[in-house]
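Note that one protein chain of the assembly has been removed; the remaining protein chains are unaltered in position.
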Amino acid sequence: MLAAVCLKEWLKVRWVWLGLLALHLGMLLYLFIAIRHQFRVEHSEMIWYWAFELRRLLYEPIQYLPLVTGVLIAAAQFGPEMLGGRFRLSLHLPLRGDLLVWSWVAFGALMGAVLALLDALALYWIIGRWFPHEAAVSAVRTALPWLLGGWVGYFGATLALLEPAAPRRLVYLGLSAALLALLFQHRGYQEYDQVLPVLVGIALLFIPAVILPAHRYRHRS
Amino acid sequence: MTARLARWSLLLLTVFLLAVWWPLLKDLLFEYRYGKTDLFYSPVLERFVYKELLGEGHQFIYRDQDGTDYDRETFETLIPFIYYKNMELWGRLPLSLAGRSFDKAQIQAERQVLELDPVELPGHAPRIPLFPLFEANPGRARLRFPEDIMRPGERLAFINSDANRLDPELTRRFTAALTEAGFAWPVQDTFGRVSILKAFDAGYFLLDHAGDLFQLRRVDGVPEVTPVPLPEGLAVRHVKVAENKRGEYLGLVLSRDDRLFLLAQDEARRSAAGLIPLALPGYEPDRMALKILFNPLYRTAIYSDQREIKAVAMDKGFEPIASYDRTMAMAEPRLVDRVWEALVPFSLDLRDPNGRYLRLSLDVHGPLALPGIGLALVLAWLLLRQRGLHLPSMLPTLLLVGLTGLYGLIAVALIPPEAPHGAAGADRRLGRAPVPGAANA
């Protein structure tokens, strides 16, 4: 059954995911070229000074990439379910509704995680190409809240898409936006090192939460 | 069951987000424009004087520690070493004080300010542990960035920034110099000031594994290591390097037990030459910003958190001669703060005024918040009753509102309980007897 669930989810997201993969590769390539360009036009020690002392984040162009990814994966997964009420087809499957929804979001989150891992590895490699490895590790740690932004974006969009009532959809979008805004408050590197576990804990609340709109969809009165 | 868990997860999420964002919104709507009090030791009155903003616009007061008010100009003449340029403009230089006369050049030569902010302390801000070691004798007016960066660790490695590769020769040379000077590896901590906009370069202060402090400079490309003599039992927490033109003091040394020392300087060699203890009662470096003002007659240490400001005036030998502390006007609660504290039971603060790390500190309002909680409970009860709930089934939600006040109320209003399961609940509203078996959903 899990294979069947994965098959369906893959069929829905594959083109969007492949498009996103291309987007990620494109953005990472851009980042590579942009940093390479910086090192060609400026003295390397000056760029290191900007990065370490002035806390300038050379990799900021990719900060919203995970968020966009999360939202698009959710749209690809749950848009087709909501069109014409196809969600009813899924809810009639002989499987507990909550397990079904969790297996969907597990698949979606996994697809996002693959891209997040790609980002993290590529970021480490790109920064490590021109900076000592401390800076590469720091870049990945700095990017962690952005990656969490992908998670929040994914679940926020999922909640809004599965929800049958428009006003409640706005509530979910508002909550997600409020949590997202907390993830982009940085003024330099690694400022989330201490607070990130709390924010991850809060973001994990989305896992149980995602059952509610599905429940409301089935038990409308 | 999972639907209930789902709703409660969303309620918690909502409460959390409200507790973070509402205080920010409040601060945005009711901005706080009062800054900290400016406190000085007046060499004229031999008393402390201060300047404070009391209200809207420019309602400054200029007052001494006995409560005597002054106009602005008089106030400035009470601290002439601070406003010496105004003194010059007003034709009051040279100054005659304590039987001595001070002209502009003398004042300038003896003025120095040393500062230590909590945000500078280790652990208060993230830091990539790589440090450019400047050439201390650049042979030109200005310092310039070296093309290699220092990585303190099991050895003192240097990485060339053009090649992003280790420089084995430099690494060997500097590591050997430190080892020769008795440095116990690995490096525990590194302190210094990374800037080319400073009068000279004092290099870095390296704390070794045994807790000893060494000053390392690069002079003509060669390592110069100076052990810093530390008082018995002193565990160094931080060294603030000032590299001021006025070369008497190189900076400040903070111990792990919050004692502060001036780092004296051997002016000829720009190297550390011992510590001078400062007696600063009530100084808490993790949350107080500190300033030490030097003038030709006195040294004044002024340190403050968000509520209180304290000051110790010392003679030139750093013997305390007077001290003073007061609660700043900015600490006086405003009406809006009182209303706020009564309205919500707590708030979560994301920003740390004493550090760069984001964190979530809980500010609990305590019994002050009871009115807000009471109001929230009544409203929540009305809301739940309107949705057809009876008291026993309301209790968990009321408990949430009781603990989280208006945050909980808003969360419950946004994500109210789902209509009771099965037809049984609906039957109740329709005034019918529930059909057996219809409610066990």
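Some notes on this structure:
Residue numbering begins at 1 within each chain, and the chains themselves are lettered A and B in the order written.
By definition in this document, contacts are C-beta pairs under 8 Å (C-beta built on N, C-alpha and C of every residue); 3 or more make two chains touch, one makes a residue touch a chain.
Heads up, the rule we're going with is that contacts and distances are computed from a predicted model.
According to UniProt, the chain absent from the figure is "Methyltransferase", selected among "Ferredoxin", "ATP synthase gamma chain", "Methyltransferase" or "ABC transport permease subunit MlaE".
Residue-wise, the contact with the chain that is not shown comes from A:89, picked out of A:29, A:46 or A:89.
Here one chain is not drawn; of A:7, A:25 or A:177, the residue touching it is A:7.
Contacts to the hidden chain, counted on chain A, fall at residues 1, 3-4, 7-8, 11-12, 80, 84-86, 88-89, 91-96, 217-221.
Heads up, the rule we're going with is that only the chains that are shown with their structure count from here on.
Centre to centre, using the average C-alpha position, chain A and chain B are separated by 33 Å.
The touching residues of chain A, when paired with chain B in their complex, are 43-49, 51-53, 98, 129-132, 134-135, 138, 168, 171, 175, 178-179, 181-182, 185-195, 198, 202, 205-212, 215-216, 219, 221.
If you check the complex, the residues on chain B that touch chain A are 2-3, 5-10, 12-14, 16-17, 20-21, 126, 128-130, 132, 145-149, 151, 159, 161-162, 164, 194-195, 350, 356-360, 414-415, 418-419, 421, 426, 441.
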